[in-house]
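All protein chains but one are shown in place.
In order of appearance the chains are A and B, and numbering begins at 1 in each one.
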Amino acid sequence: MTQIAEPGERAAPGFAGTAAGRKPRTRRKFNIQSILGTTPMIATAIGVFVICIIFSIIWSFTSSKLFPNFNFVGLSQYERLWRTDRWIISVQNVFVYGVLSMIVGMVFGYLLAVFMDQRIRQEDLFRSIFLYPFAMSLVVTGLVWQWMFDPNLGIQSAVRQLGWTSFEFAPLVKQETALYGLVLGGLWNGVGVTMAIMLAGLRGVDAEIWKAAKVDGIPTWKTYLFIVLPMMKGAIATAFILSATGVVRVFDIVIAMTQGGPGVSTQMPAIYVIQHITDRANVGQGMAAATMMLVPVMVIIGLQYLFQWNAKRKAART
Amino acid sequence: MTTSVSIKDLSLNFGNVKVLESLDLEVAQGEFIVLLGPSGCGKSTLLNCIAGLLDVSDGQIFISGKNVTWDEPKDRGIGMVFQSYALYPQMTVEKNLSFGLRVARMPKEEVEARVKRAAEILQIEPLLQRKPVELSGGQRQRVAIGRALVRDVDVFLFDEPLSNLDAKLRNDLRIEIKRLHQRLKNTMIYVTHDQIEAMTLADRIAIMKNGVIQQLADPHTIYNKPTNLFVAGFIGSPSMNFLKGDLNGGTINVSGTPIPLTNYAFEQQLNGAAVLGVRPEHVAIGEEARKMPFQVESEIEIVEPMGADTVAWTKLGGQQLTFRAAAEVHLEPGQKVLIGFDPARGSVFNAETGNRI
Partner (left out) sequence: MTTEAISSRLPTGAIDTSGPRGPRPKSVTIGRIGVYAFLILSALFFLLPLWVMVVTSLKTMPEIREGHLFNWPALLTFDPWLKAWDTACTGRDCNGLKPGFWNSVKITALSVPVSIVIAMINGYALSFWRYKGSELLFGILIFGAFVPYQVVIYPLIIGMRELGLFATLPGIVIVHTIFGMPILTLLYRNFFASLPIELFKAGRVDGAGFWGIFFRIMLPMSVPITIVAVILQTTGIWNDFLFGTVFAGRENMPMTVQLNNIVTTTTGIREYNVNMAATILTAAVPLVVYFISGKWFVRGIAAGAVKG
C-alpha cells in the first residue's frame, strides 16, 4: 500500500495550503516526477521571464548595434532615449491612448453591462454581437477601421453623400486626431470583454441586496451607482488590469491602422522597440526602450501587492 | 380585531407550475404569524408576493385596508428582513439605516431621530460607524431589523432571518425578536422552516405544503390537534408516532391490538383504514402507565439518552413507537415495561386522505 502523506501529520512550514485554510495537498521537498513534468514551466519561467529580461536590461547598457555586444556604456542609451523626440512622443501617445481607452472602455463597458442586466429579451444575441469583435485579430480590426476612416471613400464620404456635406470623420488623416481613431478601433475590439467581466460582476451581487433596495424604495439607477458599483471592486480591478496590460503592449492595431503615422502621431513604445532591433539596427536603444516599458508593469504589480497587503491588514483587524 | 394584512384568492404560477393556488389569509393587527413549511412549499414566495417583490398571477393583497396588489414595495407600508441580512456592504451601519430615508428626501432631523430610536431599541448604538464586514452575524441581523424599523411601518416581513446563524445565536436572537414584538406590537409575518422558531414566536402558525396552507391556528392547537398527517408529522420532535390500523366503531385495531378510542373528539364518523397519532411525550411508563386508559406490555429496543430526558424505541403491534421518559428512569434494550397513553389526547387520521377524523 502506497504511503499516503496525510498533510495534517506533516507540520512542515511549507503547508501554505493548510495555513490559509485551503485544502492541503501532498507536498514533498523533492518530487521528481513533478519536477520532470513541469520542466517546460521551469524553462519558461527562468529561461524566458527571468534570464531574457535580465539580458534585455544588460544590453540596454551596451552600445549594441545590429548584433548584441557587451561593450558597456553606462546610461548613455537611456540619455539618448529620453532626448529622442520619437520616443518621448511614443510615451505620450501610449499614455493618452491608454487613459482614453481605459476610461471610455470601462464606462461604456459598465453601461453596456448594466443595460444587459435588465432582463432583456435576446440577451444572448446582444452579447454575441458585443463580443464578436474580440474574436477578430487586431490586424483585422486595424485594417477595417482604416478603411472606414478613409477620407474619400469611407464613412466621411458616405455621410456627405447623404446630404450632410460638411461632415468630418477621417481622424487618421490629421496628426492631432489620429490617436482618437486608434482609440475607437481598439474600443470596438475590446469593450465586449469589459462588458462581459462587468456583467459577471453584476450578476455576482446577491439578489437579496436588490430586494432590500427595492423595499427601501431606492430607484434602480441609484442602486446601480451607490450600492452595486462599490460592490464590484473585483470585477473592476480585473477589467482595469486586463486593459492596462493590453494598452502598454499595443502594437498590432497600430501597425495595421496607421503604421505609427501620420508622422509620429501614433508612434508607440512597442513599435519603437521593434523598429530599433530590426530596421534601425540599434539593439542598445531598443533594449533601453524595452526596459522602460517594464516600469509601468512594476508599478501595477506594486499597486496590486499594496492593495492585497492593505486588504489583509483590514481583514486581520476584524 | 382589525385586519392588518389580507390576502384573497392569491395564485402564483411560474410558467406551468402552480406555486401558490387560491390562497386566502387574514392577519390581524399586531399579530405575529409564522409561515412554516419544508423547502419549496411556497412560504418565501408568499412573503415576496406580500412584499411586492413578485408579481401575482391572480388575487389581491390588502395591507392596512389598502389594496396594494399593484403597488411597489416601498409604497406598501412594509419593512423586510432577509436571510442573508442584505446590508449594503460599502456603507456604515448608520448609512445603511438611513439610506432609504435620505433617498426619499426626508428631513435630516427626522432621519436622525428615526435612526437613533431604532439603534436604541436594538442596542446597536456603538456600532453605528462600523461597516457590515466588521460586525458579527447577530449584530448584522439587528442592523437588518433596524433598517426595517426606521421605515416606521405597520407590517414587518421576515424571510428566514435566523437560518444563517449558528444554534446558540439563533436562540438568542429569537428571544430578541419576541421581545421586539412585545414592545412594538407591530404585525409581523415570519417565514421559517424551523418548527421551534414557529412554536415559540407565533400567535398563529400557517403550515404550508405545495403552495397550500394546511392549517392555520395557534401553536397549541397545531401541536395537539393537527389537521392532517403532514402537519402532525412536521411539528414535534421527536415526531409523532403513527400507528396504522383499522377503525371500526370507536376502536382502532393496530395490527391485532385493539385500542379503544373512548372520549376522543371525533369530527366525522368513519370506518376503515386509519392512523392513530400519539406524541412520544404523552406515553407514560411504569406506575404512570397504570393510570392510562390504554396500557400494554412492550419490550424496549433502543434507548437514546438525550440528557434532559431519554427517548426509547419500542414496538406496538409490530409498529414502531417512541416514547419519552425522565432521565433518571433506568431503561435498557430488552427490558420489558408497561406503557400506556390516553387515546383521547392523540389524533386519528383517515389513512387515505390524511385528514383528521
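Throughout what follows, a contact is a pair of C-beta atoms (placed from the backbone, for glycine too) under 8 Å apart; a residue touches a chain by one contact, two chains touch by 3 or more.
All values reported here derive from a predicted model rather than from experimental measurement.
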Hidden-chain contact residue, picked from the options A:I35, A:A207 or A:A311: A:I35
Missing-chain contacts mapped onto chain A: 1-2, 4, 14, 16, 22-31, 33-35, 37-38, 40-42, 44-53, 55-56, 59, 68, 111-112, 115-116, 118, 120, 124, 126-141, 143-145, 147-148, 152-155, 157-158, 161, 188, 192-193, 196-197, 200, 220, 237-239, 241-242, 245, 248-249, 251-252, 255-256, 259, 269-270, 273-274, 277, 283, 286-287, 289-291, 293-294, 297, 300-301
Missing-chain contacts mapped onto chain B: 8-9, 22-26, 55-60, 62, 67, 69-70, 204, 206, 212-218, 221, 225, 227, 355-356
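The criterion applied here is as follows: only the chains that are shown with their structure count from here on.
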Mean-CA-position distance for chain B and chain A (Å): 54
In the complex, chain A residues that touch chain B: 206, 208-209, 211-219, 222, 226-227, 230-231, 317-318
Residue numbers on chain B that touch chain A, as the complex places them: 48, 51-53, 72-75, 78-80, 82-90, 99-100, 103-104, 133-134, 147-148, 151
